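Only a part of the assembly is drawn; its chains keep their places, and the rest are absent.
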Amino acid sequence: MILTVDHGAVRELQLNRPPANALNWELMTELKHAVDNAPADGARAIVISGRPGMFSAGLDIPLLLTLDRNRIMDVWRCLYSLLGSLACSPIPICAAVTGHAPAGGTVLMIFCDWRIVPQGEWKIGLSEVQVGLPLPPVVFLALRRLVGPHRAQQLATLGLLMSSAEAVQVGLADEIVPPEQVVSCAVQWCEKLLALPQKAVSFTRREARADLAAIFRDDLDTEIAEIAAAWWEPEAQSVLHRVAERLTKRKA
Amino acid sequence: MILTVDHGAVRELQLNRPPANALNWELMTELKHAVDNAPADGARAIVISGRPGMFSAGLDIPLLLTLDRNRIMDVWRCLYSLLGSLACSPIPICAAVTGHAPAGGTVLMIFCDWRIVPQGEWKIGLSEVQVGLPLPPVVFLALRRLVGPHRAQQLATLGLLMSSAEAVQVGLADEIVPPEQVVSCAVQWCEKLLALPQKAVSFTRREARADLAAIFRDDLDTEIAEIAAAWWEPEAQSVLHRVAERLTKRKA
């Protein structure tokens, strides 16, 4: 589910679960291991990319609706574990957002070091509340770090989806380029960083991301249990089933 | 001193202490109780509005200058208690800033979830230092959350008053609309939030405002005593008496 392309010392990890790169336990686990293993393989920076037109549609809601309580808990544990790997990565990670990135798609982006989004009408944003789910607190903290406490409150509580250009304007993304240049610009961003004295950059980067890494030093079991429980709320179940029906109809 | 207007599930609390909605113990106590009681009455969101052309002129300085030390302490306790209710409200609050909102007027605004200000030459800003009073630390923390540490230092130490448009530009306010639309836009902002899945929004909003609510979990008695003591500083008394004289002359 992950295609690996090495551009010199920059390793591209391409999400490849057609059609929408929807996040399930397997995709998230593979991505986590790919991120964790990259430095030992000699990679000095990572680009996470998606498929043309689709970075990731977020959690695979129709699939998740077939799971029992234990498996849902596993999915959330798996997501938190992946986010911890992104936040604590010893080498820089650039998100090459190749298309839509609603909800979980944006979640992956905001734990990276840098975000490049494509020109055009792509949907980006933490739309969790719109599908009946609370935004996980660790995700809120990463969002707040990017856009400040007040803007984070606005984006999270309204579950706003927006275009790439708006995402750059509010601080959810850093650069906007033509869609076909997203990956190459992400590789270039990494190369620019790798051209600098590496000891100095690594130390400085670790300090600069210490607040993000610190989120994952706490015991997050209680938080994960709370977020997993929210999945089973009648309100959430009702909205999620409506979303799943809409997705099924669209496919047909 | 508070007029209540229910717009469906949105309760408007209209400050009504002519001519300037100057804050005294009674107005602040009534507003606090109205905010505290709204959820039990079935309100799902609150709009705090003022009179046309005047949201609130802030503390009633001429009146406060007639009070003794115990009563001044009561006034500050009462303000802190009101701010705690705004910060910790379980339902969202939108400030419909219907006109001028200097000093205490802006203080009320910045503890709300969202701020809509009127087009035109209205005075907004935390001008406390200009009347000889320090900005209370809890107010500074709420300001810093909105505009960041450096801008907060600038606004607070200079006691800058500004127009509505400038308030939006620096982040003290969120939206600017024609004066006659301030209240209806505030109601609409609440309705937009209420149209979303409520469990998910409530959880997400509580997390997003946890930092603001946390300010009021500390014991603030020492801080309140310090701020109340500042009222009696010779410098403050001299500036406050000059301000009161100017207000009396303007009335005559």
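Going in written order, the chains are labelled A and B, and every chain counts its residues from 1.
Rule of thumb we're sticking to: a contact is a pair of C-beta atoms (placed from the backbone, for glycine too) under 8 Å apart; a residue touches a chain by one contact, two chains touch by 3 or more.
Treat the numbers as computed from the prediction; the structure is a model and nothing was measured.
The full homomeric assembly consists of 3 copies of the same chain, 2 of which are present in the displayed coordinates.
Convention: only the chains that are shown with their structure count from here on.
The mean-CA centres of subunit A and subunit B are about 37 angstrom from one another, to the nearest whole unit. Residue ranges on subunit B touching subunit A, taken from their complex, read 92, 113-114, 145-146, 148, 171, 174, 192-193, 196-201, 203-205, 207-209, 211. Subunit A meets subunit B in the complex at residues 128-135, 137, 140, 144, 148-150, 152-154, 156-159, 230, 233, 235-236, 239.
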